[in-house]
Every structure is written in structure tokens, then in C-alpha cells.
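Every protein chain of the complex appears in place save one, which is left out.
Note that the chains are named A, B and C in the order they appear, and that numbering of residues resets to 1 at the start of each chain.
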Amino acid sequence: MLIFDRSRPGRQAVIPAIAPEFALSDIPESLRRKKPAPLPEVSELQAVRHYTRLSQQNFSIDTHFYPLGSCTMKYNPRVCHQLASLPGFLARHPLAPVRGSQGFLACLYELQAMLQEITGMAAVSLTPMAGAQGEFAGVAMIRAYHVAQGDLTRREILIPDAAHGTNPATAIMCGFTVREIPTDQNGDVDLAALRQAVGPHTAGLMLTNPSTLGVFERHIAEIAEIVHTAGGLLYYDGANLNAILGKTRPGDMGFDVMHLNLHKTFATPHGGGGPGAGPVAANARLAPFLPVPIVGQTGGGYRWLTEADRPQSIGRLSAFMGNAGVLLRAYVYARMLGRTGMGRVADYATLNANYLQAELANAGFDPAFPQRLASHEFIITLKRQAKTLGVTAMDFAKRLLDLGFHAPTTYFPMLVPECLLIEPTETECKEELDAFVAALRQIQQEAETGPEQVKGAPYHRPVRRLDEVRAARDMDLAWRPAAS
Amino acid sequence: MLIFDRSRPGRQAVIPAIAPEFALSDIPESLRRKKPAPLPEVSELQAVRHYTRLSQQNFSIDTHFYPLGSCTMKYNPRVCHQLASLPGFLARHPLAPVRGSQGFLACLYELQAMLQEITGMAAVSLTPMAGAQGEFAGVAMIRAYHVAQGDLTRREILIPDAAHGTNPATAIMCGFTVREIPTDQNGDVDLAALRQAVGPHTAGLMLTNPSTLGVFERHIAEIAEIVHTAGGLLYYDGANLNAILGKTRPGDMGFDVMHLNLHKTFATPHGGGGPGAGPVAANARLAPFLPVPIVGQTGGGYRWLTEADRPQSIGRLSAFMGNAGVLLRAYVYARMLGRTGMGRVADYATLNANYLQAELANAGFDPAFPQRLASHEFIITLKRQAKTLGVTAMDFAKRLLDLGFHAPTTYFPMLVPECLLIEPTETECKEELDAFVAALRQIQQEAETGPEQVKGAPYHRPVRRLDEVRAARDMDLAWRPAAS
Amino acid sequence: MPFIPHTSDDVRAMLAAIGAPTIEALFAEIPPALRVADLPALPDALNERQIARLMAERAAADPQWRCFLGAGVYEHHIPAAVWEIAGRGEFYSAYTPYQPEASQGTLQVLYEYQSMMAGLTGMAVSNASLYDGGSALAEALLMAVRANRKSKSKRILVSRTLHPYYRRAAHAIIHNQGLELVELAYDLTGGHTPEAALAPYAGQDFAALVIAQPNFFGVLEEVDALTDWAHRQNALAVAVVNPTALAILSPPGTWGVTGADIVCGDGQPLGAPLSSGGPYFGFLCCRQELVRQMPGRLVGRTVDLDGKPGFTLTLQAREQHIRRSKATSNICTNQGLMVTAATLYLALIGPQGLEQVAATCHANTRSLVEQITQIPGVSRAFDRPVFHETVLKLPRPAQAVLEGLLERGILGGFDLSSDYPELGQAMLVCATETKDEMDLCHYAKTLATVI
Partner (left out) sequence: MPFIPHTSDDVRAMLAAIGAPTIEALFAEIPPALRVADLPALPDALNERQIARLMAERAAADPQWRCFLGAGVYEHHIPAAVWEIAGRGEFYSAYTPYQPEASQGTLQVLYEYQSMMAGLTGMAVSNASLYDGGSALAEALLMAVRANRKSKSKRILVSRTLHPYYRRAAHAIIHNQGLELVELAYDLTGGHTPEAALAPYAGQDFAALVIAQPNFFGVLEEVDALTDWAHRQNALAVAVVNPTALAILSPPGTWGVTGADIVCGDGQPLGAPLSSGGPYFGFLCCRQELVRQMPGRLVGRTVDLDGKPGFTLTLQAREQHIRRSKATSNICTNQGLMVTAATLYLALIGPQGLEQVAATCHANTRSLVEQITQIPGVSRAFDRPVFHETVLKLPRPAQAVLEGLLERGILGGFDLSSDYPELGQAMLVCATETKDEMDLCHYAKTLATVI
């Protein structure tokens, strides 16, 4: 039932203010709204009950194992939420003078410094509001760099075919064309193809490492060499940073610019789809192009560095300071991990992934890259099951929902047929992983004995499989009031 | 699964502090704990997930209609929780000097004043921590009053047979004996019996009005007269105050002392069983005996009145200030209702109860007192269904759970066989009441066509009916670590 | 209308169904003479924004002192997850689990709580909470009198080292049933209750002996000796304990030869903020044999129709709603949500965490005492070990010293002069794990300037 179905004319929950009768007398009728907005009219209890019950229909980290590959669904510490929600932070206007913002700015400044150390980069801008906007910032910086060099011919961005969809989409948004680089059988970038692809038109390469195939790109030094020699720059997609936190740094690998997904590596919440934060970090060469604002420190305290301070900046990507509240959450998390805690994240994320891969292999499932060590995530392919039993990766995924597990990422990366990309993260315990293996074993058995059972799943969720074709065809995208 | 089943040696969620090695060196071994306490060892995510999922197994006002008679399960405004949880209130030590507590004390003082006005009493003490402790305070005050009068023969408290169990239990705790007064067919106190019962041994009468039968005691003036004339005092059990808020006042009815259930009438949460608050109010005669502390106002500000200020006080019923945080919630609620909002509560609570009674009668159910107006609650009896169909009030209650409604109070008051005591409260909307009627209609139909179906309910809850006999016989009251 | 969902259409339709002309008509059974038309002394309604502002101003009006005051209520770090989850609507807005099938969440939490408290105290059984520590002691004593078959007495021995407010609350409650508290003297050197103080009462009939660990002075009592003494005299041993301390101190279940009989106290240190006095919760544990004399709710584990494990209220025949005047207590609503918080608190910090909290509190208090007893004229009042609180003798009246500290932002302790005039110029000071070395230093330095 929609909240609109609970609506009755004249009902109201919170009365926020009572305006005087004459309040709007100076606004000409022509500019006034004629009919009230078709918003629901419900009591406070109705609203609370409606949305509380809706929330219960979700799977979430707080309720379920959620091994969604490439998304790093780790525990979101409640203390981060609590501290970022302190009234002093929430009540601060983004344009408040810096002399009344030193507490807030100190957090941001220190976060910048920590991210520099973690990434091995020279400077950080915290303003991008998600990974994709971080990518945008980085690729726009590459463009700005070449332009500043007077080099206007570099119009192409190279992207491995395993890359996340945001990479090619970002390159296009930045006005580049995209050339795909194939992956070899071991999951590494095909170096020969890369060598062929580079040239004076090469603006740069976007790379995720470990890649979305769940393996570490072993030839990263050569790749960097090839691209740099050709005059291109290297962009690091930091979505998988959880795998290497404190172990190796993009700056040391030869990357020039990168983003981090704080809502992945730094445990800020995913919020049902956001908000995240995608700070962008750059080496000395690209640092001048970072988007503003950045927090700077002068003798007297912290202050905003803006266009005036950073004339080569690609500018401002949000009207104000990006997702400041998300940054505070990441700051709290980073301070709680501290110097020794960073490497621990990678240690246990990697341990969990390799353990789960080993146990699933043991249970008869096929890792996509059995010859490789897993990073923080890994892929199994259900090609065999799809062929022999007619039960697809999607079927396995749906049946997992019945058994109380969120499904892994399905059909991504597209290179691997019938794949599940599985990322357990470091915050899950062994028992949970073992239960997940048991569930997949059970589904395998069901698929062998009664595939229809699996193909009809889920059975125990608020809805069964949805008609997505109808959704796209009939396009019911908004409730509308009955014509009256 | 218990949290203990998730425990593994050495696991830990929050690390609150690290003590120095030598920390305990001065405590003799003989006083030290030998084996660590058998508490669970789990990760933070495990704890969060475990208790989040447990919470989802509850029915609650925030998720379900909860018409538990006598309990006033109305909406608990979230703003009350938020404002009572302001750091300034939470961080205040109960023994902090009053000069740093004026903000807090102002709230309590004003709450006392509001409750005086609402009850028609002369003075209020906020300290009792639930209704039953409020009763205790009031009855102990009656005792103290008689003792102060030098009248030591009044050892008996009169209590109508319809009364809540806390009333007789309280009288006993205060050192009295209890005499029950019967109820007449219309749900009123049997006046003749009362006249017979009173005498020089009568310390007082405890009365709930409207009574737990859901009807207003129409002869209250005569009752007061009878008891007072006999030298007894009148105690008002304020659990049902929601019915008469702003309509009539216990002080005006002739009661000498009473409690209020803030967790009922004033919308503070029930918290799965508490905490509540049961302020006690008294007329001028009994006011000197109120428990301490009370908040007083002097020229300079607010301060605590304690034993020294109130030498006749029955004393202190909690070590500190009762359930202060609950009092703040009630204060916020009372201020939001204000002068006009109080009567509105009674209006709509009464409207809802009478509407629901009418609709259920319409649907073929038997009100216990069809000749009476309902107050904020009413009783239906399923005696007929139990006899003809073998389906009891308990069966109806359990089946309601399947249909998404918390059951009304069952088998209380004990006077009415196979009864459901139904209290919708003012915060439920008509649609919810209609849905409840439809559910009871459905169950009635099921009972007629297939009683076994109803008798086996519930089917859709985390557990089916529990073996209560086994629970009492085998007494598994605590998890215990396996002997090691 | 705030919190009221009724539209005018609703009201009309509902009155029609009832057959009443107006809402007013529904109150016809109230005698007209008793009706009130208005409550003129009530203020006008505030909307949410207005009350939020008022409350924010009031909360901010009260200064946030650095708190070294304990005296029964202790500032501890509460993990953020505790109240984030305890505050969920499903816990917050449910009631007593009368319908177990619709309340397994609350019931399992209570069962886990009972298990944790039983484990912590070393007792067989814990109830599901009482109001607070003071009233829990009262219930424990009423229970002891009921339960002690070997004694006919309603007299109870209690040391003067027990929290004075607990003694007052217990007295206010139990004297109505004729119970009497007999005060034991304490040792002025040790601050504890020596066996010698008991000697005069040997051979007399008492229902119980109350043993506080630590006692109000923070001092550790000789609990084994006291427990055994009580048992030798056919009195029950009733322990009043700080639950945090039990992480490092021997649990009452192991005191003396056979252990304490009843254990109670205030659960505030387990996840309840200071919050101006409450809500906290009282806990009560006992030996298995005494369970039917226990007041308050109890949750048991059982199975459902299908044999699946589940939880339900049990042994309700002890309670008022079943037994009425024969109940073990009048308690009905208890402190459920605080117990939920305590369960979360204990699960989140675990046994090592609780031990670290206790040990850090102890170490901090030791360190603080070491620093401030360097100040001329400041000395420990007692020579026996303490938990996390201690009595200091001062060269000036405690009130003046505390005022001086307050002016410098420190809530410095508890002035003992009215409750323990025999101690002279003395105060009770506490440093929990919320203080670090800098705080202790700052306190010591400030105290030096104030004295």
C-alpha cells in the first residue's frame, strides 16, 4: 500500500508553522500555485508505521550478509553516524565563516592528510560526491593537464574491458572517446594490446586494481611505463581500495590521479543507494587541477582554498562542499582504525575472500580464476550449471534471498559468463561465510534434483520475481491522484 | 539463535578502554573474580545484526495496531525521545548542583504544575517509577495520614473486584488488608455492598474511573461520600486517565490521592515493558505526605525539596529522581498538547472506542455492557463463541496476530468471561479500526467454518503457540556455558 | 491536530455508526457537575519546532562539568550502537510481552539479559528488572523475609557503609510491612564492615544481612566472612553490587562457603546515561530455590507447538496480574528498555571489555588519589582497597572545595558531611574510564589551587 493510499483530505502529522492570513498577499496570482500539491495527508503514526514497516522489507548489512561484489558492504559503525550527527556539525551552514568552523575544518583537513598517506598521493580534494564524480574529477583533471600543456590531440581514454561501467561513461562525460583494452586469460590486462593502443592520441588509462575480476593486476609497473611513455596519464579507480589498504599504494604503483569510495573502503553507509563520497587524490603533477574547495591550513587556522587560491582547478563540482556529513563519518572511521588498523582491513578482507573462494571450490563451484589468489573479492561462474541444469546465476541469486543472504553481484563483470562477484568484506565472521557456503551447496543440490524450485525463487520475500519487461514497457513511474 | 551461540573466545566488538597491566595489583586475590564472566564475545556487526533482527520479531505501536486494553498504546511521538535525549539532559548527574540544573528542573516543575491542573489536585510528586509505584506512594500516604491522625485502626483497603491486580498487591505492600467490593450488572460499584463494607477499619478505597470494565463509574460522588463519611480516603488509579483528560478531574470527583501513568496517558514509550513513570498527585490534605524529591521554586530558581523540607513525607522511593528521562518525554508531549489538546485526547479516544464497539456489535460480537457508553475502551465477550464453537478469546487473540494486529487484553478483567478488553486510543485512524473489525469478522467466519484453523493460530509468526506449562515446569531461565 | 488522525468526514461517519449526535454526547455518563470546561492553567500548545527550541535552550542552559562525581551513578562510555538499536521503534514502542508469539524480540532479549546477569553475579536466576537499585534492595529484603524459612524475624542488618539513599528508599518501602533495618557500624580506619561490628548481634534472629560490594565509600568489604557469618546465623546474605565491578571482583554466587542468596543493585553502569537520575534499572538475582519468592517478570525458554524453541513469560503466578493480593510484589511495568540497552552494552563490550572498563576505572581512581594526596592536607580516609571511588579527607569543608572546583568546570565529588558527619571534612571522588591521564592531572592541579 502506498502512502498515498493512506491519505485522507485534511489529515496532518506535524504542524511546522502557522502563517498569518495575509502572508502571501504580495505575490501576484499569476505566480501562485492553483491546486495544492498532491502530497499525502497522513497522521504522524501512519507515516511512522508505514515507513518503519517498509524498512523491514529491506535486506541490509545490519540485518543480512550482503556480499555484493565491488560494493564493499562492510559494517557501517554506528558511532560514525552518531558523531557526524552532533548538533554542532548538523547546524553549521556551509557558508558560515571559517572562524566559526575550525572544528569541522580540522576534521576535513586531517582526513585529506590521511588519504594522502594512504594513497601515496600529493594532495586530495574531498568534494566529489560519489565514486563516479571522483572519476569525473580525475579524468577532467587529465584533460585539463593536457590542455595546460597545450596538447590538444589527446582525446582518447583507454579502459580495460573488465572495467566498471562508470569508467567509460565518465570518459565520455569528460569529452573523451573510449578505447577498450582486452583482458588476458589470467585476468590481467593484455599488455600487447595495450602497447598497440597507446599513442599520441592517448590521454590516459583508467584502471581498477585489484580489477573487478577480483585479482591484482600484476603488471601494473609495466602498464604505467607503457602509458606514461606514450605521454598518457594513469587514473586509478579506487573502488577496490579495501583490498590493498596499507599494503600498497596507487601513488607508488605509478598512478597520477585516483578517487576513493569512502562508502566502500571507509565504511560510510550506502543508504539504499547513497549518499557516498568520492574524494580525488593526485600526485604533484596533477594536484593543481584538483576541484575546489579544498581545506588549507595557514598560521591562523584552517580555511577553504577556492578558485582564487587554485587557478588551475577544474572548478567546483557541487554547489557547496560535497557530502560533508559523509566525510565526517569516514574521518571517524579512519581515526578509529589508525595506523595499524588500515592494513588489518586488507588482511581480513583478503582472508575472507580467499577462504570463501576455497570453500566454494571445495563445494564444487568454479572460480573464474582458480589459478589466482583472490583479492578482497572473487568470481565464481555458473556456466556449467546453466548449461547442464538450466539454472542460471540469476536463479542462484534469487534463491539465496530465500535463504537469508543478499545475492552477490550478478552478471558483472560482463567478461565472465553466468558470474557471481562475491565480496564478503573483513567485517563478516567465519560462521557467516560457512553458512553462505552451506546455502549455495543447498541450492546446487536443489538445482540438481528440482531445478524448477530454484528457477521460481524467491518464495519468502514480500514479492516474487518482478515483471521487469512490463515495468519498462508500461512505465508506471509515479502515483497520480485520481482526476477530480 | 542466542547471542551466546554467536560467541567465540577472543572476539570483541567495542574496546572501551585499556587498563595498565598493574591496574589491579592492590586488590587481594581473595576478592578477585577467578573466571571471566560468561558474557558473549561477538563482533560489533554480529551484535548489531542480532539485535536488529530480534527487534523485527516484535509487534509494536510503530509497526502494528496494538489495542491492548488498559495499556493505552498510543503513538509515542519521536520528538519526545529526541528532545529528552539531548546531551545536556543525558549528561546531567542526578547529584549535580541545582545551579547547573535550572533548565532540567524548570521542565519538571512545569510538569508538576500541569499535572496539578489536569488532575485537580494540590500537589504532585514525580518520583514514582511506574503506575504500581505511584499506587504504592498513594496508599502509603493514606497510611501515613491515618498514623499522623493517631488513627491506627484503619487497616483495610477496599477494592472493587474489577480492579487491576496492582491495586490489591499494592495495598498488601503497604501493610493493609484488602476487601473486595462487588460490581453490579451495569459495571458500577455495588453501592449497597460498599456501604456495608465501610467502617472504622476502612483506610481507604482504590478506584479506577473509568473502571477496567471500560465504563465511567456514575456514582462516584456517592462513593466518595460513603468512604469519606466512614473516615476513609479515596485513591484514584489513573491508568485510565486518557478517557477523561480535560473532561473531568479526579480531584473534583472527590479523590484524595492518585497516580498517573505517563507511559499511558502522556504517550511516553512502553519500551517492551518499561520504563514508565507514575507521578502521584494529592489534595491539600494528603500533599504533605508526598514522596520526595519534589521540585520547588524559590526566588532564585528551582531546587529540590527533600525530607528536610517535607518532614511528613513518606520518603524516597528511588535512590535518585525516579525516571527523569521519562518525565522529560511527558513534559514535551504535554506542552505540545497544551490547553486545548488535552480534551482532544479524551474526545478521540472515546470516539474511537465507541465506534469500534458499535462496529463490532454490528458485526455480531457481544459487548459486555451494551447498555453503556464506552469510555476509551470496552469489552467484548466471546462466551457465546466459546460455548457454541469451542473457540475461545485466546484463540481469537492468537489468530489476530496472524492477521497483523496485536491482540487486545485477554481474560482481564476477570469478571467478564472470555473477554477481550479493547483500547484503540485516539491516535489510530478509522481505516485501521475498520481493518480490525474486518479481521475479527474473518476470524468469526473461520471459527464457524473451521474452528481448528483458529485454534491452531498463529501460523505466521516466528513461533507458534508456546508450551507455557513446560516453561514453568522445566524453568530454563538462563543460558549457561557448557561445563568446561 | 497533533497526533490525531481524524478528518471531519471520519468524525461524521463514526458518530453516525455509533448513533451519537456529537463527540460530546459520548461523555453523557459523566455527571454534569463533575465536568470541567477548560484547564486554564495549562499553557497554549507548542508545535514541534517551538518545543524543540525550548528544550534545546533548556538542555544547553545546564553547564557540562567534567564529572568526578559517582555516589551510586557512574559516567561510562556507552557504545553508539546501544541506543541506536534500543531506540528502534520495535523495542521502544512495544509493551510487556503478553503475547509471546508477537514479542519474541523483546522476550529473547530479556532471556539473554537474565543469562548475562546470572553469569555476572554467579547466581542461578535473574529477573527481568525492577525499577532502580534502591527499590530493588527493598524488594530483595521483602523477598528475604518471605524466603527465609529459618527466621521469623523482620529485622535486617545493614551496614552504615551502604548507600544512604538506598537505605532511605528501602526503609520508605519496607517499613510499611513492618520490616526494620538495623544499622551496623563500620571501621573508621578501613571504611569497611568488620566482623567485629556484627559480633553484638550474634545469636539474634535476623532475616538477612545486607552486604554492599563495593560499599558507598568505594571500599571493598570482606564479603566471604560476612556471607558466612550471615549463614551461620540463619540469615540470608543479600548482596548489593555494582555490576561493572563484578568483572573483576568475586561474584556473589561464590561468596563464602555457599554464596550469597539474593543479589541486587542498580544496572545504570550498564548502558544507561547519567540522565538526571533515571531511567536506570534495578536488577535482582537469586539462588534457584528462591525463584518462586522472586518479584518481577521472568522469561523462560520453551518450545512451540512444532517443537521450535521460543521464549515466554513464566512463573506468572508470582505476579500481581495473576495473584493479586498474594503476589510477591505489586510491580507491573518495569524498566524493559533499559534492560535492552544493558543487554546490548554487555554484548558489545563483552567479558574482556567489561573487565577493561572495571580495571581502568580502578586504575584511574588510584592514579587520581595518588596525585591529589600529594596536596598538603589531602589524604585518604580509609586504608583498604577500593573499586573506583574513594573518600578523601580535606583541610577545608568539602562544600567549599567542591564549589571551588565547580567554578573551574569540575563536578568534583560528593560532600559526605551531612550523611557521614563523623568523617569530618570529607568527600567521595570517582574517576571512571571516561577520564584520561590529562583529566586526572587537571583535577589534581585544580584541586591544589582550590584548597
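Simple rule for what comes next: a residue touches a chain if its C-beta (ideal position, glycine included) is under 8 Å from a C-beta of that chain, and two chains touch if they have at least 3 such contacts.
Computed from a predicted model, the values in this text were never measured in an experiment.
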Task: Shown chains touched by the chain that is not drawn here - done: A, B, C
Open item on the list: Using the touch definition from the top, which of A:Q56, A:T153 or A:T229 touches the missing chain?
Closed with: A:Q56
- [ ] Taking the full complex into account, find the residue in A:I314, A:A393 or A:L440 that is in contact with the omitted chain.
- [x] A:I314
Open item on the list: Considering the complete complex, identify which of A:T170, A:T183 or A:T208 is in touch with the unshown chain.
Closed with: A:T170
- [ ] Based on the whole complex, identify which of A:A140, A:I181 or A:L205 touches the chain you can't see.
- [x] A:A140
TODO: Identify the residues of chain B touching the omitted chain, counting contacts across the whole complex.
DONE: 8-12, 14-18, 42-46, 48, 52, 77-79, 81-83, 87
Task: Residues belonging to chain C that touch the chain removed from view - done: 48-50, 52, 77, 79-80, 84-85, 87-89, 433-434, 436
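Going forward, only the chains that are shown with their structure count from here on.
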Open item on the list: Averaging over Cα atoms per chain, report the distance between chain A and chain B in Å.
Closed with: 48
Open item on the list: For chain A versus chain C, what separation do you get between their C-alpha means, in angstrom?
Closed with: 46
TODO: Enumerate the residues of chain C that touch no fewer than two other chains.
DONE: 1-6, 10, 47-48, 56, 79, 81, 85, 89-90
Task: Shared interface positions of chain B, touching two or more other chains - done: 11, 44, 48, 52, 56, 61-64, 75, 77, 427-429
